[in-house]
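Report on one structure; see the data block that follows.
Entry: subunit A
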Amino acid sequence: MTIMNRESFLNNVTANLHRPRRTEGVERPEWSVQPQDEVLSGLSQDELVDVLEKHCAVIHTEFKRTDRTGLAAVLKETVEGYAGKTIVASSDPRNADYGLHDFYQSIQDDGLEVHLWDEKEGKGNQAVAERADVGITFSDITLAESGTVTLFNNKYNGRAISLMPRNYIAIIPKSTIVPRLTQATKQIHEANEAGNDVASCVSFVSGPSNSADIEMNLIVGVHGPVEVTYIVVDD
Partner candidate 1 sequence: MKVSLFITCLCDMFSSDVGKDTVEILERVGCEVDFPETQTCCGQPAYNSGYLTDAKESMKQMMKAFRFSDYVVGPSGSCVGMLKEYPKLFENDLVWRDEAKRLADKSYEVTQFLVDVLGVVDVGSTFKGKITYHPSCHMTRILGVKDAPMTLLKHVEGADLTELPAKEDCCGFGGTFAVKNSMISGEMVKEKAAHVSETGADYLVGGDMGCLLNIGGRMRREGKHVKVAHITEILNQH
Partner candidate 2 sequence: MSIKLGDASYEERVQEGVQNEFMRQAVASAQGRFRSGKQKQADKLGNWEDWRTLGEEIRTHTLENIDYYLQLLSDNVSKRGGNVFFAQTAEEANDYIQHVIKEKNAQKVVKSKSMVTEEIGMNEALEEVGADVVESDLGEWILQLDEDPPSHIVAPAVHKNKEQVKETFTEKKGYNQSSQPEELASFAREQLRQEFLSADVGITGCNFAVAESGAVTLVTNEGNARMATTIPDTQISVMGMERVVPTYEELDILVSLLTRAAVGQDLTSYVTSITGTRLEGETDGPEDYHLVIVDNGRSKILGTEFQSALHCIRCAACINVCPVYRHVGGHAYGSVYPGPIGAVLTPLLDGYEDHKELPYASSLCGACTEACPVKIPLHEQLIRHREIIVEQEKMTPRSERLAMKGFAKWGSSPAAYKMSTAMARSAMKPWTKDETVANGPGPLKGWTVNRDFPAPAKQTFRSWFKERQKGGES
């Protein structure tokens, strides 16, 4: 696509720096300190789960833990807790591995409406997300320190699923948990360097939406979900 006014703009910038224009060969220096690598370093996967669980209390997020066989039951109980009637979920390739097809079928049989994100339906997906009570996705990378699920949004996992419904459930395979943002950005950086384009939208989501704009009172639930549950699955 087009880039407009770049030459004059950057030449002016360069003139102010009193040196010739740099168009290539700039390398990042070696930074004198790397404090980010020290955070939660050396913790086992189970210890990271504990950190995540503790942080869930800080970010007003319900924490649950189960294994693959127990996942359907925990999901069902969570959806019921939200009095969910309409569910929108990602059509994640992992749905099959985690037995979610059967789960979605079973709650449909119970009379709930389940919509799996479908590229063929175009904007219809968003319309369902708008009226859905619950959105469900997997986490791609999970950050223990901040209680964050990282979502690589794509044609299976629309941006709206984790955003527009009032309630959001993230399924967190235990193996996706890393200490903090550092490991996630490193992974994205390395993939990018290897020539794999980054997702059109990477969403780092830490609990429900909130605001403190009125007299600094914390209000949980503004534009995005009001309630969030994380389900860690031992894989």
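With respect to how the candidates were assembled, all candidates are chains of the complex that A comes from, given by their letters.
Criterion: contacts are C-beta pairs under 8 Å (C-beta built on N, C-alpha and C of every residue); 3 or more make two chains touch, one makes a residue touch a chain; residues count from 1.
Just so you know, these numbers come straight off a predicted model, no measurement behind them.
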What candidate from 1 or 2 touches subunit A in the complex under consideration?
2
Which residues of subunit A touch candidate 2 in their complex?
1-6, 8-10, 12-14, 16-18, 21-24, 26, 28-29, 31-36, 38-39, 55, 59, 117, 119, 121-123, 125-126, 130, 143, 145-148, 153-155, 158-160, 163-164, 181-182, 184-186, 188-189, 192-193, 197-217, 219, 221-225
